[in-house]
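Worksheet for the structure shown next.
Excluded from the complex is one protein chain; the other protein chains are retained at their positions.
Going in written order, the chains are labelled A and B, and every chain counts its residues from 1.
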Amino acid sequence: MGNVGAILQFTIDVLSLGSLYALMALGLVIIYGILRLVNFAYGELIMVAGYTLFLLHPTPLPWLIMGLLAVSVSVATAYLTERIAFRPVREQSLTAMLITSFAVSTMLQNAAMLFVSPRAKVVPLPELFTVQLTIAERIVPLRNLIAIGVSVALLALFALLLKRTILGIALRAAADRFTMTRMLGIPANLIIGTAFAISGLLAGTVALFWFGRTGSVTPEIGLWPLLVAFVSTVIGGMRSLLGAVVGGYVLALIQMAFSNFLPPALLEFRVAFVFTLVIFILLFRPEGLIRER
Amino acid sequence: MNALRQLEKSAVLNTSIALLIPLIVLAGLVELSGDLLLERIVTVMFIHLILVTGLQIFMGNSGIVSFAHIGFMGIGAYATVLFSLDPEVKAMTLRHLYEFLKPVHLPFWGALLIGTGIGTVVAAIISYPLMRLHDAAAVITSFAVLVVIHDIIVHWSEVTNGPRTLFGVERETFLWNASLCAMVGLVFAVWFRESKAGMQLRASRDDRMAAQAVGVNMLAVRWLGFVLMCGYAAFAGGLFAHFITSFQPGQFYLAEVFVVLAMLVIGGPGSVSGAVVGTVLVTLLREGLRAGEAQMNLMQLFGGQVVGLTEFLLAISMIAILILRPGGLMQGRELRLPLGSVTAARRPL
Partner (left out) sequence: MLRLEDVHARYGAIAALRGVSVDVQPGELVALIGANGAGKSTLLSTIAGIIRPHQGRIEFRNESLIGLVPERIVRRGLAMVPEDRQIFPALTVEENLRLGAYIRKNRDEYETDLERMFDLFPILKERFAQPAGTMSGGEQQQLAIARALMSHPQLLMLDEPSLGLAPKIVEQVFALIQELHNEGMTILLVEQNVSMTLGIADRAYVLNMGAVRAAGTPAELRQNVDLASVYLGGVG
């Protein structure tokens, strides 16, 4: 019985963490697929959601509304950064775009330091997130199950969007051959704006559950999610949407495996282990795990 | 007359002198002024110059953005200090150090060389297999390498004192040796840019297929550029450690990456002159802003501490340059002595 419980808990941990990682990676690869932009400002979308929640805390709003507002702020931030910073450099080299995103990231972090505070701030969380279930003699936080549910729902919704709507078809086409898509009359700005909005939506949603784990927000909070998104995307093969999702789950699996099975002396190095393993994967398969057609 | 003719002909000589003269004058003036604060600022500036020049060697020529080099700055710093610390001080500051490292003690330059060597060798080993990755994956991986190095430094307490400050380092870096090293590094970078390897690196950026078609070994040439960059960074790390005399891992992480990148981007990554111009300008900007920030805090202008204003404005400046003047201030051109000869136009980044 004990073993079943352990396996179950491990599985739920991996799935819940992996779901967040997958959503995160998806938001990044959408942008990359269309624009070839490695968006360093992506992690900050989580940061702004966190600060929104913090700033809304004193208000009498129910948490759900605050959460929705936080996600909206992520979407708005994503859209605005595209409009103001990325669009003017779109015609330039990919390197220029990448450096711009890094500058935007730094700017947003320091804006948080400047206009809110450099110190950590507590993020309000709903009652629901404190509920803990007991399954097979193991304690499972309810929010992990909710995370899995919400992520699967979002992924399904997203898949539906891509498959059934004209916009979705256009997005897929744009990720494949951007210029040709424009030559069919589909406006570049619409595609790109939509892609950024979607990435904002995904990051915002991840943020809600992310803060469920950490409970507080700092200006640098976006770094780890960004890394996760990066590495998941690279594992999955940078061009593939499915690959990014799979990469997210794989990364969570690797991370949980190292967390559970590394000897105590090496446990504190688990980040190094995880990434070194990823680098190894890249050595033998630079194109990532998902084979591109 | 012959000397002047030679100056016109040799781009390397010409640019080197054009860059060195103002720097020597600057260093000389500061040294003569005896102002300690100024000396500190300009010494740090020269250390930054080494970092930015190293970055220029790789990124300016290959077009690939790197984040990893600052990690190697950290390795250089910690490795140098391991050997340069007086054993008594070492016992106090690195209490859990491995036995075999405890008695090791080298004079400053020896330790610096070893520290740089270690950083360079590690860079060489790690990076060679990574050169195969295409551009986006390469950038992300360099970012991951930075994180890994930082993580290891933070947790390997035996060797680094972990996240805590490592103190007790002797002040060995002064204006004269920092500026000297920076200037040597500059000249090499100028030479490299015009050398066969440097041109091959630039060729591989501009047209990969064509470069391979004429026999450029892309992997090797990129690797060389990367290792050089990390060597510069490790050296700068060692110098920095002996300037600031106490430090912690956070100083070799993203904040530093940003500053160095800002210096190169604002000056213009396409040329060594861009590296110099950017470093000088950004140093001025930062010091000015920092003084302003201090004043504001003193006067309690915003009812509390103002933090992050310098970086915030620096980031905005960087974005502005990228939008309005993508090649940076120098637009990829090298400075030339005003001999009335033709300035060769180089392509911006």
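Here is the rule we use: a contact is a pair of C-beta atoms (placed from the backbone, for glycine too) under 8 Å apart; a residue touches a chain by one contact, two chains touch by 3 or more.
Fair warning: this is a prediction, and the values are worked out from it, not measured in the lab.
> Check the whole complex and report which displayed chains the hidden chain contacts.
Hidden chain, whole complex, touched shown chains: A.
> Of the listed residues A:7, A:65, A:84 or A:180, which contacts the missing chain in the full complex?
Counting the whole complex, the residue in contact with the absent chain is A:180.
> What residues on chain A make contact with the chain left out of this view?
166, 169-170, 172-173, 176-177, 179-188, 293
The definition used in the following text is that only the chains that are shown with their structure count from here on.
> Can you compute the centre-to-centre distance for chain A and chain B, using the mean CA position of each chain? Integer Å is fine.
Taking the average C-alpha coordinate of chain A and of chain B, the gap between them is 32 Å.
> Mind pulling up the chain B residues that touch chain A in the complex?
Touching chain A: residues 63-65, 129-130, 132-137, 139-141, 143-145, 147-148, 151-152, 155, 254, 258, 261-262, 265, 305-309, 311-312, 314-316, 318-319, 322-323, 326, 349 of chain B.
> Hey, which residues of chain A end up touching chain B in the complex?
Per the stated touch rule, the residues are 32, 36, 38, 85, 88-89, 92-96, 98-100, 102-104, 106-107, 109-114, 118, 219, 223, 227, 230-231, 233-234, 238, 268-269, 271-272, 275-276, 278-279, 282-283, 286.
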